[in-house]
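Yeah, one chain of the complex is gone here, protein chain that is, but the others are all in their spots.
Per-chain numbering from 1; labels A and B assigned in written order.
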Amino acid sequence: MKQFLIFVKKEWLHIWRDSRTLFILVWMPIVQIVLYGFALTNEVKNSTIAIFDQSKDAATTAISNEISASRYFKLVKNVHSYKEIEATFKQGKIRMAIVFPNNFSNDLLHSNHAQVQLIADASDPNTANTLTNYASSIISDYQQRLNNEQQLPYAINTQLRMLYNPELKGAYNFVPGVMALVLMLVCAMMTSIAIVKEKEMGTMEVILVSPLKPFLIIIAKTIPYLLVSVLNIASILLLSVYVLGVPITGNLWLLIWESILFTVTSLSVGILISNSAKTQQVAMFTSLMSLFLPTLLFSGFLFPVENMPLPLQVISNIVPAKWYYIIVKAVMIKGLGFSYVWKETLVLVGMTLLLLIISIRKFKTRLA
Amino acid sequence: MQSVVVENISKKYVVKKKATEALSDISFHVDKGEIFGIIGPDGAGKTTLFRILTTLLVADAGKAAVDGFDVVKDYKQIRNRAGYMPGKFSLYQDLSVQENLEFFAAIFNTTIQENYGLIKDIYQQIEPFRTRKAGQLSGGMKQKLALSCALIHKPSVLFLDEPTTGVDAVSRKEFWEMLHRLKREGITILVSTPYMDEASLCDRVALIQKGKILSIDTPKGVTKQFRKPLWAVKANEMYRLMMDIKTDPGVESCYPFGQYHHIVFKNPGDDKKRLEEIIQKGHFTNAEINNIEPNIEDCFMALMKE
Partner (left out) sequence: MQTEKVITAKNLSKKFGHFVAVDHISFEVNKGEIFGFLGANGAGKTTAMRMLCGLSMPSSGEATVAGFDVYKQTEQIKKNIGYMSQRFSLYEDLTIGENIRFYAGIYGLTDKQIREKSDSLLKELNMQEHKKTLVRELPLGWKQKLAFSIAIVHDPAIVFLDEPTGGVDPITRREFWNLIYEASSNGITVFVTTHYMDEAEYCHRVSIMVDGRIDALGAPASLKKDHAAKTMDEVFLQLARKAVRSE
């Protein structure tokens, strides 16, 4: 036991004395949350628009007012020609322009056929899509109200609703994603680097030639990272609740235990990587390629898995972060209990056991 | 009692389908309490041999035992009783001197106090710096710390892989003095070195080159195997002298050796006369010719050529 404790202590000293590592471990989650929260948000809020109103009648004024009153749009300019629209786009002042043709109201009321042109800056396709959707939705709202007043038959109403996240609030999406990412990186990458570092420095040679059991070496090396991860879970949750306003609707303890489970999964992945990597560089690269990217791509955090081609969907199942992401979303955002996530939990437990068995089995008690 | 027994050990490395023999059919034994030197240049297979004996590698063929325990089957027992100092400085650079020593004591289930007597002489020299990080120590001090860490569990056999490489002459001398004190404690020491002059400090040596043992004997015994007379020659122009001697068809070898050239003839006979002739012909001045006893390096070079 004393052997074990002094090993853990030594591991702490390594982390504590390497200010760079410590910085990454403690600040990375915070920086990521803040980055995603404020800088990289895909929320549509106060998007700048211009309106080219050639009709200037009751209907166009009403629609314009409604659009600029919404929290999604901010009218920055009334323009008077197509040329001006183009110029304003080029200046980067607006993300969308709305063009009402001549006789808009007239057309709408008398020929039942009016046209609105939405011109969006599609260099960012996602935003462009969202913006046009919102604008269409506001316009069709208006149209619906008109229809109700006039009782016109045979009109098809298009209703647009953003399910689950009506405000398109990014935080609901990325907090679980960042948790998965950070835990994966901290646990898997850092442990694999820490173990490989001993190989590179030659200290592994001396430790192996001691009576210390390989199993103890592994556990002792992972414990400090497990603790750091718990700290990270806490800091991410506190930030998301108090800074980003994402509430924890479900059971906090369930969330924490699921997170610890995922931490252990990540740790075992890290040990597995360290078995085959010979240099810290390789360990880091392997972690990034085999963990960071798949987590980013397949967890559903950035791209919906359902939209992927079938082979990729199948692959996504072996990414532990996918299951954790589902669990966190269910528990934290939707407020569901264990009975809704037991299947995913079981998958994670299974993966963890498998990884742990393989990595401890494969841990080399010799150099080659 | 034999501390280390090596029987027909072979080890190959395969790099990109090309196999290189690191060790081929090596056999020797080391008696208890002996200082046994493995002498050979880099790439001779010294480190591979040490790793096999310290249970870090498994040999392709052959058997080896340390303290009576098989290096493959009983590796756990060996790990309890062997002390190992790898060629590369293998302590935690970011831990202090004392933290390193405490750590190694603890993983061997002992404490610094328990075996302090054994390391006292060595550790006292670095104790004033015990709060300094190991990475900031000088070469000589690092070496002393590494030796203390390898000794802290009172091993019965000590494996030192090139402990004096890159260390200056003064520190090397001190290090060997420490080894002789440890020998008096009854510890068996296997030490490897590329410095031929250190061979004379061992009880017995194995000269090793390209994975093969050239000779195993006491340092005196090795030099006795050198059968032909050896001549040391010096004169005013050493480089030209060597060139002239080498062009003589009767000369087997001529190597510079400090201020002398060491020369062996193919068919010894009137060696001195032949050397005098060369010197006369080349108009060398201040010439000096001596018949000398060979040293380990002479023997090593002669054996390499065989």
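Note that in this section a contact is a pair of C-beta atoms (placed from the backbone, for glycine too) under 8 Å apart; a residue touches a chain by one contact, two chains touch by 3 or more.
Fair warning: this is a prediction, and the values are worked out from it, not measured in the lab.
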item	value
For the chain not depicted, the shown chains it touches	B
Sole residue of B:Ser171, B:Ser200 or B:Thr218 that reaches the chain not shown, by the stated touch rule	B:Ser171
Residue of B:Pro41, B:Gly68, B:Gly117 or B:Gly221 in touch with the missing chain, whole complex considered	B:Pro41
Per the touch definition above, residue among B:Gln113, B:Thr131, B:Gln259 or B:Thr285 touching the missing chain	B:Gln259
Footprint left on chain B by the chain that the document does not show	18, 40-44, 137-141, 165-171, 173, 194-196, 209, 238-239, 255-259, 297, 300-301, 304-305
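To be clear about the criterion, only the chains that are shown with their structure count from here on.
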item	value
Euclidean distance of C-alpha centroids - chain A vs chain B, Å	59
Of all residues in chain B, those that touch chain A in their complex	51, 54-58, 75-76, 79-80, 82, 84, 86, 88-95, 99, 102-104, 106-109, 149-150
Contact set on chain A toward chain B in their complex	2-3, 6-7, 10, 13-14, 17-18, 201-203, 205-212, 365-368
